[in-house]
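There's a structure below that I have some questions on.
All protein chains but one are shown at their positions in the complex.
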Amino acid sequence: MLNLHVLSPTLSLNGARPQMRRPRRYIAPLVVIAALVAVPAIAYAATTISMSGATASFPLLELLSAKYHQLKHGQVSFRISQGGASVGISDAAAGRVSIGNSSRPPQAGDPSGLVFYPIAKYFVCVVTNPANPVSNLTTSQVQQIFTGKVRNWSQVSGATATGPIDVYSRTSVAGVLTTFQNTLLSGSKVGSFATQEPSEGLMQNSVKKDPAGIGFLSDYFALAKGINAVGYNGTGCSVANVVGGSYPGVSDFYEVTRGPATGQNEAFIYWIESSAVAKKIIESNWIPLGKIQPAIKTP
Amino acid sequence: MAHAEPVTPPQLSAPPRRSGRRSSVRSWRRSDQLIWLLAWLAGTGLCVAVAAIVTFLAAKGISDLNPTLLVTRPSVSLDQSHSGGFLDPLIGTLTMAVIGTLIATPIAVLSAFWVVEYGRPRWLAGIVETSIEMVAGTPDIVFAIFGLALFQLGFFAPLSFRASGGGVYGRSFIAAGIMMSLLALPLTYTATRNGLRATPRQLREASVALGKTRIATIRRVLLPNVRSDIATGATLGMGRIIGSTAIVVLLLGATLQNNSQGNVPLLGFLRGTGSTLTSYIFENSPSGEGNAPQKAYAAAFVLLLLVLALNGLVARISRVGAAGAVNAGRLSL
Partner (left out) sequence: MLDRLRRPWSDDRAERTLGAIACLAAIAIALMVVFVAQRAWPTFQREGLSWLGSGGNVDSQLGSMAFNTSAHPAASAYHLRAWPLIYGTLLTSGFAVIFGLAISLLTAIFVVDLAPPVLRRAMTPVIRLLASVPSVIYGLIGILVLVPFVGNDLITSGQKESVVNVIQLTGAGLLVSVAILTLMITPIMTALTIEALASVPRSWHEGAVALGLNPLRATIAVSLRAIRPAIVAATALAAARAIGEAIVIDMVSGGKAFTPKPWDGLIFIYEPLRSLASTIIDQGENLTEPAIRSSIYAFALLLMFSGFMLSVASRLIRRPLRKYELSS
């Protein structure tokens, strides 16, 4: 008697015979390949250091991490995102990233238990569009422009632009904003009418595009081509003047960890602070600290 | 009759013309004339807009595009205007399309089969249909936010990586791919369901008459029949995935180069972060930091070509599918 139960899987409408044995042939080689790949992978155990925070120190950290990755033969890789100094600080405090990048020292309101390691010095310049090459501004001029008391270029001596001043600032998570307000604005705050850019790069774009624009940038972005860095009280905004001590708008970049840094984080931070290779990278656009500065702990 | 004269058929007037003379626009009411004018303006305006956009993008794109851009990796710096191409974003776009379609198509097809062929209990089928409609109407950004919330759970740590402080990063190709599949799901589902509904009953009845179970009918009879609809739906879904930016910006880490995570070759790539053409364009536009509008135009041109190719593919598949359906007696011409 025909056993239909046996026959039915082997027949289909178009009469072709399905090949049932093939899958078995594939399984063994697949398992072997998977094992060959997985075992060395487990043996390697590479680390990833994740960082977030300041947009001003992002170019520096990119260069440093690329070099470190190379020196460690790919054993340590990095994930760097931005967001602003305050975001990096709070991410490090909550354990969401391994190290936070900050462009400002700790201030009241920061979470406790953090350690700030200074790694480099940077400075802040006021910038304008190259079509409006203002060479110098006094403290009172800078204050009046950024707080909104003066709103037209015709009231600013040395400016070739006319019309209303387009003021660009940073969002409040920015460490560069804190530095700018504390040093160049002598404590005043930027007015709320200003357009707030979330990062250094975007601020640079805005001022480059807008002939009536004025803003402030950290030195890597301010001394780039296509933008005009403005002197302050007669002192040009340059590395030489900062090293000489005559330019006031200076602060440090910090690496922030929850508690004292350990393991790979500590190795990386120590490498930045002490190795000659790292010093050379810092010297390219920023100012090295000279010797290892003490870390600041938040209470 | 004495002599047989040839009988001439009665003379009819000339057969009436099929298309009568259109009434002249001048004779219409004022409001109709206005609408006629506006319709012409809208139509020609749209043509002009399309022509302007396409020629502008083509001109800018061709002038800025050189083939080396397609095979060079982006340079590792914020300023993209001097060097680097967009090989990594291109790979990222293709990867996203593949992962998203691979995940979405089986689920969509099987769901469509269940709803049309089984569909019991009725309230469950209604819930499934409504859910898919809701997925279709949800904005991309909500998917991106949901993905962030979901994949930052500790359970999903293997999909990305865990920072030394314990937080899960949550952003990787796999994470973004899973969310992208939600974009493609409704399109593939609708196409398959419509194809299934258009299959004549006789096919199913013949199969049952031969003694096949319903699942065998689905597998051997219906599935080959709706192949072109599935392909159309999958390609439409692929097009939607390629065009989405919000999910990429939030869920892919938006690093310029594709960074692998860990050392396992394929899995490391999928667990790592990267970028796609859409996020590359966004970063290089004036609202991003890349500072390289020419690269953005070039990438936009490549993206447009990809979309054109996909559209052409959809048109061809549905034409071939229509021909096949005619043969199967589904469509009558």
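By written order: A and B. Residues from 1 in each chain.
One rule holds in what follows: a contact is a pair of C-beta atoms (placed from the backbone, for glycine too) under 8 Å apart; a residue touches a chain by one contact, two chains touch by 3 or more.
Only a predicted model underlies this, so the values are computations on that prediction, with no experimental measurement involved.
**Q** Residue-wise, where is chain A in contact with the chain that is not depicted?
**A** 8-9, 20, 23-24, 52, 81-84, 86-87, 89-91, 93-94, 96, 109-111, 148, 151-152, 163-164, 166-167, 171-173, 192-196, 198, 210
**Q** In the complete complex, the non-displayed chain touches which residues of chain B?
**A** Counting over the whole complex, chain B touches the hidden chain at residues 22-23, 27-29, 32, 35-36, 38-43, 45-47, 49-50, 53, 56-57, 106-107, 110-111, 113-115, 118, 120, 124, 127-128, 131-143, 145-146, 148-150, 182, 185, 189, 213-216, 218, 239-240, 242-246, 249-250, 278, 281-282, 285-287, 293, 296-297, 300, 303-304, 307-308, 310-311, 315.
The rule we apply is simple: only the chains that are shown with their structure count from here on.
**Q** Inside the complex, what are the residues of chain B that reach chain A?
**A** Its residues touching chain A are 76-79, 161, 163-167, 169, 207, 210, 216, 220-221, 253-255, 259, 261-265, 273, 286-289, 291.
**Q** With touch defined as at the start, can you tell me which chain A residues reach chain B in the complex?
**A** Going through chain A, the ones touching chain B are 8, 12-13, 37-38, 40-41, 44, 46, 48-50, 58-59, 62, 66, 77, 79, 81, 91-92, 94-98, 199, 201-202, 204-205, 209, 224, 258, 263-265.
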